[in-house]
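A single protein chain has been removed from this complex, and every other one stays in its place.
Every chain is named by a letter (A and B) in the order it is written, and numbering of its residues begins at 1.
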Amino acid sequence: MFRRTLPAAAFALSCAIAAPAAEAQQRTRLTVYTALENEQLAPFKRAAEAAVPSIEIAWVRDSTGIITARLIAERQNPRADIVWGLSVFSLLQMEAQDMLEPYTPRGAEALRSNFRSDRSPMTWTGMDAFVSAICFNTVVAQQRNLPRPSTWADLLKPAYRGQIVMPNPASSGTGFLTVAGWLGAQGNDAAWTYMTQLHENMQVYTHSGSAPCNNAARGEYGMGISFDMRAVTLRNQGAPIEIIVPTDGVGFDLEATALIRGGRNAEAAKRLADFAVSRQAMELYGRYYALVALPGVQPAVQNYPAEFEQRLVSQNFRDVALRRDAILREWSSRFDAKSAPRN
Amino acid sequence: MSAGLAEAPGAALAAAPAPYLVVDQVSKSFGTFRALERASLTVGAGEFVSFLGPSGCGKTTLLRAIAGLDPATSGRIVQDGRDITGLPPSARDFGIVFQSYALFPNLNVSENIAYGLRGKAWPRSRRQQRVAELLTLVGLADQATKYPAQLSGGQQQRVALARALANEPGLLLLDEPLSALDAIVRLHLRQEIRALQRRLGVTTVMVTHDQEEAMGVSDRVVVMSRGRIEQIGTPEAIYRHPATAFVAGFVGRSSHFDAVVDATPGMLRAEGLVLPCPATRGLLFGTQVSTYIRPEDVRLGPQAQALPGHFVAQVTHVEFLGPICRVSLEAGRLRLEADVHPSLVPAVGSDVMAALPEDRLLVFPQDV
């Protein structure tokens, strides 16, 4: 008898513990996959739920790679209703696998033309641009007498030998965006030559896009190639870092919104997609990023150079996304094999 | 030789009560290993039967087949008229005591004894009464609330016995019940078990490798070797009239030598000696035989001189055993042991006259 009651009791207990609290609610609960930063989630949710009262946002947030891997793994049976805040490269990869639900949000035509899908109806809409940037630790620089770089070309200086960290493009979206930017700005051959030379100064290729900036902020390395947004969080905590957007053409990526094909709350998701391109939302994005998709919205974020927009290389996202495999294969064959740590 | 062997001469077959347990041609294999080969025997109601043999002889296998713990591969087992061969243990009617006792360490003495007393048939008051009864029966009335770890080996054994008897089973199985105890406790307990068994009249089968134990308490002994039953009989019959060379060598003490049947009928030739032995009359000249003689049957000195076929032997060693002395002898390549009264012990190194009484020689033709 005991044996029969024990598992039964255990099962009942586990069910009681494991069952998600049943919430009586009127609003549609949208499962939103995102790679937005932690601190953005609360204000974004508040703003969206205020603007579209019929929805409630349930975030699933992780790094770009993990969220993309999850979305693709779940392809046959999608769990997300909508993606809000994910690299456009990831979205294009998903578009190629027919995972996006075409929908042109109300007012999306007003967005900058390279900040939205060229399909009709659109498969994705851009939010803002984030760029690869250099997190430069001023304290370490002073100790080691490192000059402040202002261009990518500066990073080749022998003085920086073993002082630079960047993300492995095969592990990290940030790493890829950086490499894509160099390819776009310098052209194929010149870019590969550049990377080969840069490799000599590289201390480590990390598996995470944030790690280079985090490490630079802690003074582990003199500078880390990362993305602009990361640096802000760190500086707010008191890290002595300066964020440098090189003047000789930076690669950029878009944070974008897309509906998932087969999502369970398509209508509600469309309302959120509408909000995501609204001026109100763009002003929200502008609190974190210097360049948003809707022309004429003045970003509130500080410390960006005035001519920021001109520094971005012009790139065809779909073209780069299609070449992604080839680029990474090339990169891995050149730099992955030399894997021993460098000093 | 197998089932046909059954009862040796002298076994009190007529006196055996009605069969309670019938084991018929039971075999047991573990994979390709035949642990038990066509064992057949009957146990009368109220009888105490021991399975005796060296380790690996199949005695425990047979016991576990009777209990249903390791069911027989083929054959038939009938208990009290019911075919139980394929029944699970829980559907049979027996109590068992293991060598380890397998007392439940987390239950006290009373709880252990009461373990099988459950269900509607055993309301609380009746159960308590029965436990008290059993505790008195095994003399542990004052130990009821102790845990097994707090008891001596002998006491644990009694708890196991009381637990096995609690349901008043028709058959009591004892698997080496005494071998974990020291010699004195062992002797005492085996007598106690026998007395208890007589009093309750419960049919009992005990497995043991200790022949003194088997001989001491059993109505009949089943001698086993290499998965086969060698002989079934009263202790005396087994000792006096071993049915096989194995039994002769295994049960009791004996000297062994090889011999050949002589041309003269009724004579044996061994190590240069010619010995009269009427038991060989039926055997062909030249047959190789294994010969055994008990030490108490060897005659020395004047007693020997009176017998035909006496010979001279040298005393090589004398062992004092209390009531008797055991003398080791050598005659050529023949080595013998003889028991003599301590007052008659010859000196080591001296020559004595020795003889092997012809009716005491145990002769078994060797398998060629």
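The criterion applied here is as follows: a residue touches a chain if its C-beta (ideal position, glycine included) is under 8 Å from a C-beta of that chain, and two chains touch if they have at least 3 such contacts.
Heads up, the rule we're going with is that contacts and distances are computed from a predicted model.
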Hidden subunit of the complex - UniProt protein name among "2-aminoethylphosphonate ABC transporter permease subunit", "4-hydroxybenzoyl-CoA reductase subunit gamma", "Sulfur reduction protein DsrE" or "Sarcosine oxidase subunit alpha": "2-aminoethylphosphonate ABC transporter permease subunit"
Visible contact partners (per top-of-document touch definition) of the missing chain: A, B
Touch with the omitted chain, as defined above, among A:E220, A:D248 or A:E283: A:E220
Candidates A:R119, A:H207 or A:R279 - the one touching the absent chain: A:H207
Selected residue (touches chain absent from view) among A:G65, A:G184 or A:G251: A:G65
Where the unshown chain meets chain A, residue by residue: 1-4, 6-7, 10-11, 13-15, 17-21, 31, 37-39, 41-42, 58-63, 65-66, 68-70, 72-74, 76-77, 79, 93, 139, 168-172, 203-208, 210-211, 213-214, 217-221, 230, 233-234, 237-240, 328, 332-333, 336-337, 339-341, 343
Chain B residues that touch the omitted chain in the full complex: 2, 25, 27, 38, 67-69, 71-75, 85-92, 94-96, 98, 100, 102, 104-108, 115-116, 118, 147-150, 163-164, 166-167, 169, 173
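As a working rule, only the chains that are shown with their structure count from here on.
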Mean-CA-position distance for chain B and chain A (Å): 85
